[in-house]
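So, chain A:
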Amino acid sequence: MITVNGEGLDWHEGMTVRDIIVARKFTFPMLAVWIDDSPVPRDAFDETVVPDGATVQVIHMISGG
Partner candidate 1 sequence: MTKEMKLIAEWTYEPSDVVKGYTNQTLYVNVGKQEFAAKAVSEEMKLKFTGGRGFDLKLLWDAVNEKTKWNDPENEIVISGGPLCGITQYPGAGKFYAAFISPLTEQTYDSNAGGHFGPLLKVAGFDAIELQGKAEKDVVVVIDGDACKVQIFESIFDDVNAYTITEELHELFSDGSNDDKRYVSVLSAGKAAEFSYWGCINSSFWDIRRKVARLKQAGRGGGGTILRDKKIAAVVVKSHKLSGDMNKAVDIKVLQDRGNKLHREIHDLDAQQCRMRTVGTPHLNEIMNEYHLLPTHNYKFGAHKDIDKIHSNVYEKLFTQGIPDGCWYGCSLACAKAVDNFTIQTGPCKGKVVTVDGPEYETAVALGSNVGVFDPYWTLEGNFYADHYGLDTISLGTGLAFVCECYERGYITKEHTAGLDLNFGQAANLMELIHRMALGKDEFALAVGKGVRQMKKIFSERYGAPYEEMEKFGMEGQGIEVSEYVPKESIAQWGGFFLTLKGPQHDEAWLIFMDRVNKQLPTFEDKAEALHYFPNFRTWFSLVGLCKLPWNDIEPADNATKYRPQDAAKVPEHVQNYVDIFNAVTGRNIDKEELILMAERVYNFQRVFNLRMGKGTRKDHNIPLRALGPVYADEWEARPEYYDNELKSTGVDPAGLSVEEKIAKLQEARLAQWDKLVDAVYKRRGWDRNGIPTVKKLKELGMDLPEVVAVVEKHARPEDQWED
Partner candidate 2 sequence: MKWLKVHPDKCVGCGTCMETCSKTWFKENNPALSRIQVTEKGEDNYDLNACNQCGTCIDMCPVGALARDGNGIVRMDEKKCVGCLMCVGFCPTKSFYHAPKRPEPFKCIACGLCAKACPVEALEIVTE
């Protein structure tokens, strides 16, 4: 189990940042991802593996509109 933006999400072995984005249907392109206080570059979403128990923030970078 991991936490994504404060809510629980089932974890599986080898789960990547991209898997989280797909599971949560985060289709917005301007995402900032932090795993336990370290940032993940946008071009590394596909290969970055998320450990079990991680606290993940998937920040949608829009505050204007």
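A quick word on the picks: all candidates are chains of the complex that A comes from, given by their letters.
Just so we're on the same page, contacts are C-beta pairs under 8 Å (C-beta built on N, C-alpha and C of every residue); 3 or more make two chains touch, one makes a residue touch a chain; residues count from 1.
Predicted model only: the values in this text are computed from it and were never measured.
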| item | value |
| --- | --- |
| Neighbour of chain A by the touch rule, complex-wide, chosen among 1 or 2 | 1 |
| List of chain A residues in touch with candidate 1 within their complex | 5-7, 25-34, 39-42, 57-65 |
